[in-house]
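With one protein chain removed, the remaining protein chains of the complex are shown where they sit.
Showing chain A:
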Amino acid sequence: MSKNTTWLFKMAWRDAKASRVRLLLFMASIILGIAAVVSIQLFSNNLKDNIKLQSKALMGADYTIDTRQEPTERAQAIIDSLQPDAKEINFVSMVAFPKNGGTKLVKVRGLDGAFPFYGSIDTEPSSAADTYQDLGGALVDATLMLQFDVKPGDSIKVGAITLPILGSLKAIPGSTAISTSVAPPIIMPYALMEATGLIQFGSRKEYQFFYKTAETFNLEAFEKIIDPQLKKEEADLDTHTSTSERLGKRYDNVGKFLNLAAFIALLLGCIGIASSVHIYIKEKLSAIAVLKCMGASRMQSFLIFLIQIAGIGVVGGLIGALIGIGIQELFPYLLKDFLPFSVEISISAQPILIGVFLGLFMSVLFALLPLLRTWYVSPLEVLRVDEKGAQEPFKVRVAVIAAVLIFYSCFHFGY
């Protein structure tokens, strides 16, 4: 650092020390704005991540293809080329419990593969979900089991075959309360479906194929291309994002509210920055005139205060970010009644960097106009106590305001 630069920092520090009350006011504006933005941004990101995660868990896969009949040759070719990770045939049929002769209309789902890829089949005992395919047993809807007073270890007759019941089925991704009350689900291995003898004559069959993709896979683009081809073949492609859109309706309002709150907080912070710096610099004008009288250049006078503002911006940004991180931990408690699921909070160093950068950027940007006055202070003011400070030319003022607005909007929309 040159001697001149060192001196500027020294002056900035000396002056700041003695002006700390004013500068704290300024810092408070930054802290308010940054804390709000960081906490809301963090929470919003967590919310989005959670929705994505949970929408996958709701479907159990990244996307599915289903048909109401046996897939056409063309459809099957597409399905196979995409290499399904799991598949299912289901139909609605009567089943019987040999133990007490009870019968019931159920949805029989024959599954093959490690479906679901996200979330899990919830059974009692819980090991049943992992073993039914290998052991050739069935999982039966828990309510149904209660109704007919059957227990794991009893058996169930599906068409031509009888299977042991391995566990009660409490929940499985992809089914809702309404659909299960009409026709409660039972799950069995895909391989045994043929043997039931019901597929040939079954009234309505549904074929489903489940797919898992990489995190980075562009599902929407993929859907646009593949779905129309499948539609022609009476097949249908569903992605977890379309499920999340249903969920998102609810999130949208929360998200909009949060964005608005962040915007208002930031705006208030920026107004706070601009006005507190305005007051601050106004009080410094006579000191600046003295400095210029002693031989300080316009650039030096400007830089002393720019350094102060930037320094406060960084410190305020840091404090704001830390407070913001603290606040977002509270959000799940504050908003738990509005959200259809719980939100897990994760912490990283990134928001601190964002806070510091944002604090620096916002404070310098919004202090620019008041800071500009330092440039136009005339050293003559040392002789004229009551003269009101020279204003920067109107053109300069307009140019700076325009620049600030352009920068701000670029930044805001880019962010």
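The working rule: a residue touches a chain if its C-beta (ideal position, glycine included) is under 8 Å from a C-beta of that chain, and two chains touch if they have at least 3 such contacts; residues count from 1.
As a convention for this text, contacts and distances are computed from a predicted model.
One chain of this complex is left out of the view, and of "Cytochrome C oxidase subunit IV", "Di-heme enzyme", "FMNH2-utilizing oxygenase" or "ABC transporter, ATP-binding protein", the protein name its UniProt record gives is "ABC transporter, ATP-binding protein". Interface note for the absent chain: among A:K99, A:K170 or A:R298, the touching residue is A:R298. The missing chain, though absent from the display, is touched by one residue of A:A28, A:L53, A:A96 or A:V290; that residue is A:V290.
One chain of the complex is left out; on chain A, the residues touching it are 3-4, 7, 10, 14-15, 17-19, 286-287, 290-300, 378-380, 382-385.
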